[in-house]
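Removed from the display is one protein chain of the complex; every other protein chain stays in position.
A, B and C label the chains in the order they appear, each numbered from 1.
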Amino acid sequence: MSQPLHRQLGLTDAENDRIPELIGRAPSDAELVMFSLMWSEHCSYKHSRPLLRRFPTEGPHVVQGPGENAGAIDVGDGLAIALKIESHNHPSAVEPFEGAATGVGGIVRDILALGARPIALLDSLRFGRLDSARSRHLFTRAVAGIGHYGNCIGVPTVGGEVSFDDRYEDSCLVNAMCIGVVPAGAMLKAQARTPGNHLVLIGNRTGRDGIGGASVLASAELSHDDEDKRPSVQVSDPFTERKLMDCCLELAAAGAFVALQDLGAAGLTSAASEMASKGGVGIDVDLDLVPLREQGMAPAEILVSESQERMLAEVAPERLDEVVERCRRWELDATAIGVITTTGNFTARHGGAIVVDIPAAALTDDAPTYAVPVDPAPTPAPTPLDRIPMPRDLSAAWMELLGRPNVASKRWIYERYDHLVGANTARRPGGDAAVIRIPGTGTGLAITTDCAERHCEADPLGGGAATVLEAARNLACVGARPAAATDCLNFPNPEKGATGWRLQQVIEGMSLALEALDVPIVSGNVSLYNESPERLIYPTPVVGMVGLMADASASVGEGFTGPGDLVVQIGSGPVRLDAGEWLGDATGAPPAPDIAAEVAVIDLVVRAATAGLLQSAHDVSGGGIAVTLAESALAHGIGCEVSLPTGRRPDEDMFGEGGGRIIVSCHPEHLDQLREMAGTVPIAQIGTTGGRTVTLRMGEAGAELHVEQIRDTFESALPKALT
Amino acid sequence: MTRIVVTVMPREGVLDPQGQTVHGALERLGFDGVGDVRIGRRIELELEGSNPEEAAREMCRRLLANPLIEDFDIQVEGT
Amino acid sequence: MTRIVVTVMPREGVLDPQGQTVHGALERLGFDGVGDVRIGRRIELELEGSNPEEAAREMCRRLLANPLIEDFDIQVEGT
Partner (left out) sequence: MSVAVVRFPGSLDHDSAVRAVHGLGGTAELAWHDDRALPAGTTAVVIPGGFSYGDHLRPGAIASRSPIMRAVVDHANAGGLVLGICNGFQVLCEAGLLPGALRPNATLSFVCRQVTLEVSDGGTPFTETASGPLSIPIKNHDGAWYGDPDRARVVLRYQGENPLGAVDRVAGVANEAGNVMGLMPHPEEAVDPLLGSVDGCVLFRPLVAA
């Protein structure tokens, strides 16, 4: 009746046949379990690895590219900044609080594995529409979990993004990004080096935790069909994580670690085999030494448990006492569970017997890869304007748009996050990008996460580029020059339909934009199969990007700072309503970005901000220029009067998206200098700041909202949608 | 009105960080011989209606407990 | 080992925001006839020693309860 074990574990017959070829004999059950997890998409990227090679990953300041737990760039002052984004989508759908919380914990340990001190977190979220009770539940609990973990470990959550769409009703997305700082010469790798050194497991005890292993351990051969032997949901323990951070950073600073690695998906199996294969050495682990939280755990269970808040370190024999002693001071378990060997094998013992003995590289480097089918979807055509109803009352339409949860203020979220801890937050959430001072320096680090998912659905090549360009624009708006990026590719099943093609196109579009910006991808993560029989998510390639500015205190805000300034539009690419926030779906054809032109706009705004010419800067994104101007006015309660003499239909003028535009304000005496700096970049004065209303003129038509009206709607929309 | 006491405890095998921390604190305060410590919630409800126990059970399922990580128990304490 | 159950509840008269919120949530879920809701902590301890009840009382005085806002109760559940 039942499937053969390898199929239950998710291995194909061909994959199963490959294992004996690699190890020279039939695998034991425990070994088969290890292969099944290490060769899963989650651990091996078998459907995405070939495509990921397209990304530009090099640059003069890259000190760690993809392949380690996180990437890193040199930022001067003898420091490197580490960055990485990761998904915890499935666990969050099962148990949103713990799933999202442990997602934060996991990404923090990736940064910690470099010996870097985590200094900022961001979260990128996608849920179904908030009129669904289930989506409200998932969203509010996920936000609570992210806050609980980040707040408790003392890493500020300084930004993120969220949107709500039916496409995410069955598969919500919870991506978390972490930034860390490490002395440039002291960065650690997860590369085991010296035979004879100890392998030390630090942190929480090992239990039957782990959703990733659920399918595995459900197999009758491995458990005893015993209710309480089932894998349990990972419960977050941020207090232990904080101690783990403090303790590991002290030990890293003291030079006590030769290598460091976090335990994430596939637990000890993945951590130890990656350390061994990267270092070209072997590892011999005694499972009887692993501190357990539960009695009677089978070897396979210990090997793949995904218990949280654990790190694995390579420690030279003469430093072992120091490591154990320091961990005791922090009330953490630290146990030498094995040694580095010369064999190249991953060996595990249990009850005196060898239960696993396979080449470590067979688990990691020999994982299969597959080319996904790249069957293009039909190219969509722009929606003719006469098929889009023109709003009768433009002011009312504008107000309605500002009150949608996707557009409205996200204060309800970020006030639940400690975005200040560490006393380095120079620009708080709510604007285009957060700015934090790199600790101990005056340098500003701007950070944002972005994704243009509807654009990616309609036109994946353009959408991939648009996603990267939007992130860069958000950095430019605060005055930072984009420096490096990390990405999390959230997609449906790439083996079906046009998803494989979309994945390839999105990567191509992202790469084109990254190359034009000269921004490398230094780390990333892939989450595939986000679909249900009813719904596929949009292709959602979340980009986390960091930028630098010499002086953290000189950042620019999105809000007008006083009356009498000029409102200036920089950039003037094509604008359309298709796939935008106003229409709220992915139909039609959004304008493909003119990458070179958009990069020129970004470059100009960075230079102008650095020269001190800008009073404010805010990009045109979801909802068009009408939303941009409303937000700029709202920030300090200063209105504006703007005319958009474009000859387009007024609703397209107001709500149309695209064009790579940034709206800045400047003192009148700076306009000439700004024009001169612009050279051939299109720049146009479109209005002036002042008053208490935001007034728009589009030829004959007009719209006007009072700043207080905007505030009421904009600030209350999300809380209202949640009650 | 019937008084109902609902007890919600972390499930067997599920990590209980709070119990773990309190265990350590008791030991540091010099209390010897402390074995397992587990911490959960006690919810006291006053309920009207003909079948308060069944109502409480439904409340646990829908709100008061998280079946993935918690077990609940219901005691009717009288009226 | 003796199993001891310590119950710590908000004192009468001390605002219990958690209880109030759960009360509101239950009503929104359509449960009628919900009177007072109070939420406290249940701490299950395993204790060695000759007088575990007294030990638990001392633990409550020194750590487990804050007399300003909480009352505690101790039940010996057996060995």
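Heads up, the rule we're going with is that a contact is a pair of C-beta atoms (placed from the backbone, for glycine too) under 8 Å apart; a residue touches a chain by one contact, two chains touch by 3 or more.
Because the structure is predicted, anything quoted here is derived from the model rather than measured.
Engineer: In the full assembly, spell out which visible chains the left-out chain is touching.
Structural biologist: So, spelled out: the chain left out of view touches A, B, C.
Engineer: Using the document's definition of touch, tell me which of A:Pro91, A:Gly160 or A:Pro238 contacts the absent chain.
Structural biologist: Candidates A:Pro91, A:Gly160 or A:Pro238; residue touching the omitted chain: A:Pro238.
Engineer: Out of A:Tyr414, A:Phe491 or A:Trp582, which touches the unshown chain?
Structural biologist: A:Tyr414
Engineer: From the list A:Pro56, A:Gly115 or A:Gly147, pick the residue that touches the absent chain.
Structural biologist: A:Gly147
Engineer: For chain A, which residues reach the chain that was dropped from this view?
Structural biologist: 144, 147-148, 151-154, 237-240, 242-243, 246, 329-331, 414-423, 425-426, 428, 437, 552-553
Engineer: Provide the residue numbers of chain C that touch the chain removed from this figure.
Structural biologist: 14-15, 17-18, 21, 41, 62-64, 66, 68-69
Engineer: Can you list, in ascending order, the chain B residues touching the missing chain?
Structural biologist: 17-18, 21-22, 25, 28-29, 39
Everything below uses one rule, namely that only the chains that are shown with their structure count from here on.
Engineer: If you average the CA atoms of chain A and of chain B, how far apart do the two points sit, in angstrom?
Structural biologist: Taking the average C-alpha coordinate of chain A and of chain B, the gap between them is 36 Å.
Engineer: Centre to centre, by mean C-alpha position, how many angstrom separate chain A and chain C?
Structural biologist: Distance between chain centres: 41 Å.
Engineer: Could you please specify the touching residues of chain C with respect to chain B in the complex?
Structural biologist: Interface residues on chain C, with respect to chain B: 1, 7, 9, 22, 25-26, 29, 31-49, 55, 58-59, 62-64.
Engineer: Help me check something: in the complex, which residues belonging to chain A touch chain B?
Structural biologist: Residues 94-95, 98, 204, 207-209, 228, 232-237, 239-240, 293-294, 307-308, 331 of chain A touch chain B in their complex.
Engineer: Which part of chain B faces chain A closely enough to touch in the complex?
Structural biologist: That would be residues 10-17, 20-21, 24, 66, 68-69 of chain B.
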